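Below: one structure, written as structure tokens.
For this depiction, one protein chain was excluded, whereas all remaining protein chains were kept in their positions.
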Amino acid sequence: MSLEIEPGEVLGLVGETGSGKSVTAYSIIGLLKQPGRVVGGEVRLQGRDLVALAESELEEEIRGKEISMIFQNPREALNPVITVGRQLTQVLEIRRGMSKREARQEAVKIVKSVHISDPESRLGSYPHQLSGGMAQRIMISLALSCEPRLLIADEPTTGLDVTTQYQIVQLLRELRQRTGMAMLLITHDLALAAQICDRVAVLYAGRIAEVGRIEHLFQSPRHPYTKALLASRPRLGLKGDIVTIAGNVANLMDPPGGCRFHPRCPNAVSVCSREQPALEPMEPGQRVACHNPVGVRQQVAASG
Amino acid sequence: MGSTRLLLYAARRLLFIVPVMLVALFLVFALTRIVPGNPIDRVAGPYISTERRAELKHLAYLDRPFYEQFALYLRDLSHGDMGTSYTTAQDVSKDLRQRFPATFELVTYAMLFAVLAAIPLGIAAAIKKDSWIDSVARAVSVLGVSMPIFWLGLMLLYVFFYYLDWLPGPVGRTGSATVFVKPITGFFTVDSLLTGNFDLFGQVVKALALPCFTLGFVAMAPIARMTRAVMVEVLQSDYIRTARSLGLPFRVVVLRHALKNAMIPILTIIAAVYGYALGGEVLVEIIFSWPGMGQYSYNALLSSDFPAIQGFVLLVTFLYLVIYLCLDIANAALDPRVQY
Partner (left out) sequence: MAIEEIVAPGSSIAAPPPVVGRFSDFVYQLRGNPATFAGLFIVALIFLSALLGPVLARYDPYGVNLGDAAVPPSFAHPFGTDQYGEDVLTRVVVAARLDLIMVLSAVVLSTVIGVTIGALAGFFGHFFDEGVMRSQDVLQAFPRFVFAMAVAWALGPGVITVIVATAAINIPGYARLMRGLMLSVKESQFALAAVAVGNSRWRLLWRHLLPNCLTPVIVLSTLQCGFTILEAAGLSFIGLGVRVPTAEWGVMISMGLQDFLQGHWWIYTFPGLAIAVAVLGFNCRTSSIPSGGGYRQCPCSRFRISARVSFSAVASCVSWTA
């Protein structure tokens, strides 16, 4: 699988649970949990291969400073027995070499920038005293504390209530405008991706099914999976049942041969079970990995 | 911030100790008085006049009904009088004061050894799962729980005293039957240094080595095991992932982020082990002829020395409750989620 993100761009990585979104994200900064490990491939950050870097180099140079992450369930992502202020100043002291006092001032500044009211007293609280939205703001402050070039947001709105979700999305959009950092948004929620992302990559069973600008993808999905995903969105005014995708997500321990989506694909043809389709450009800025993309065969048939 | 509240909490808990000790004392009273036979008859022997015997019984309140004995004991206790031991003929409080430092020194060093060895071992084993250090940790925890403590003490004595002759035999706190220390603090290691007697210090340390290791090794096992288990779990938690994603050095992640969370259950197990050590310590004292409370209580039991047994139970129960009190206070201080 291959993805690239331009500076300042927001790329969405969309897929069902278990499609390998988070694994992708964690392998970027080398935080895969045991027994997972990166077996091949490369992660390039401005020409440097991160996979080839030693753990100490990753720790010292990349994490936090170049790439940082925010997570789902923000309250669990913060250390429960350390005040959020200390968590923040600790990073500033260690990673940016600030004195205690500087760190304190900087922490207040950062926390203010994510629109936390009364930052002084908030910094003295423990994670369990914060609401989910507040905790996510703190988490974002932590991620921003070393001014990274790339922010990976792993399901940043999961576990938050709807109004808070909206606020966090607003905040992420604003930050992107202000800081100009690139963002990788990992989500299963196409609607969320549509709100923030420039481009979206649709992932199925660890492989990219389709990549393209968000408006193209919504208007003319080429991969049958993308189409099915769009069709299965709950919408206002929808009549009848939500359309679901037949079958289960492919088992990544034992994936089906050929195109991994073929057992569930309405467009499947015989070659799908034998050959893995390559990710090929279809239209400007849109690439699809499919032997029989939506809306193409019909065109061919019509013209021929 | 909440230090006054913490103090109030401690005070409240301290008050709770009193009724528990009263009930414990009552149980001991009941247990001792159920046993048939009068201890004075056993202690005094057959060659003493009936009048004298009755007088002794009267002095020890043993000629009165059970509840009166209990009430009288409580009355005396409120004046700080724990009665007179039938065997040493001394005030029990004085006996305990003399013997307590020996036990306390032994248990303190043993627990220090156990904690200082077990926590790093457990952390290392958790970080490097299935490595050689993990195997060492597992071996320590399995052996520590399986060996009878008195047998371990005997085996160590055989090797280091009888066979190698590196360390003194089981003759108490100075490793010699002829060397005596005038107690200042009661901790002989401290006292010998205070008086500048470095030879004595060496002897005291040597005498402490085996009993401390015996008790410490057994105490180490659960602590190491708990540390490993908790650390493994904590290291997999989301907030550790967060800390690492920010590029904090691994050492900081482990020691400041993970260990701080892991400390809460580790402290719980340390408190439990401390309590266990107070019991296991009796056996260690017997093996090493350590002149502490364990031996005192054992001898008191064998000779039906009621006041001594009661005094010992009071003291041990008190210590035990204080340990758990300290644990609760530590938990309240460490864990911001605890309500108190």
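A and B are the chain letters, set down in written order, and residue numbers restart from 1 in every chain.
As a convention for this text, contacts are C-beta pairs under 8 Å (C-beta built on N, C-alpha and C of every residue); 3 or more make two chains touch, one makes a residue touch a chain.
As the structure is a computational prediction, the values presented were derived from the model and not from experiment.
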| remark: From B:Ala124, B:Val313 or B:Ala332, the answer for touching the chain not displayed is B:Val313
| remark: In the whole complex, of B:Leu96, B:Leu167 or B:Ile287, the residue touching the missing chain would be B:Ile287
| query | Which of these, B:Ile40, B:Leu96, B:Ile133 or B:Ile269, touches the one chain of the complex that we don't see? | reply | B:Ile269
| query | Which of these touches the unseen chain: B:Val20, B:Leu112 or B:Leu255? | reply | B:Val20
| said: Tell me which stretches of subunit B touch the chain missing from the display. | reply: 20-21, 23-24, 27-28, 31-32, 34-35, 141-143, 145-151, 154-155, 157-158, 162-163, 221-222, 225-226, 229-230, 232-234, 261-262, 264-265, 268-269, 272-273, 275-276, 278-280, 282-283, 286-287, 297-298, 301-302, 309, 313, 316-317, 320-321, 337
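Please note the rule applied: only the chains that are shown with their structure count from here on.
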| Centroid distance [mean C-alpha coordinates] between subunit B and subunit A, Å | 54
| remark: Counting only contacts in the complex, subunit B reaches subunit A at residues 129, 236-239, 241-250, 252, 256-257, 260-261, 264, 334-337
| field | List of subunit A residues in touch with subunit B within their complex | value | 29, 31, 33-34, 59-60, 62-65, 68-69, 71, 73, 76-83, 90-91, 94-95, 126, 128-129, 139, 142-143, 145-146
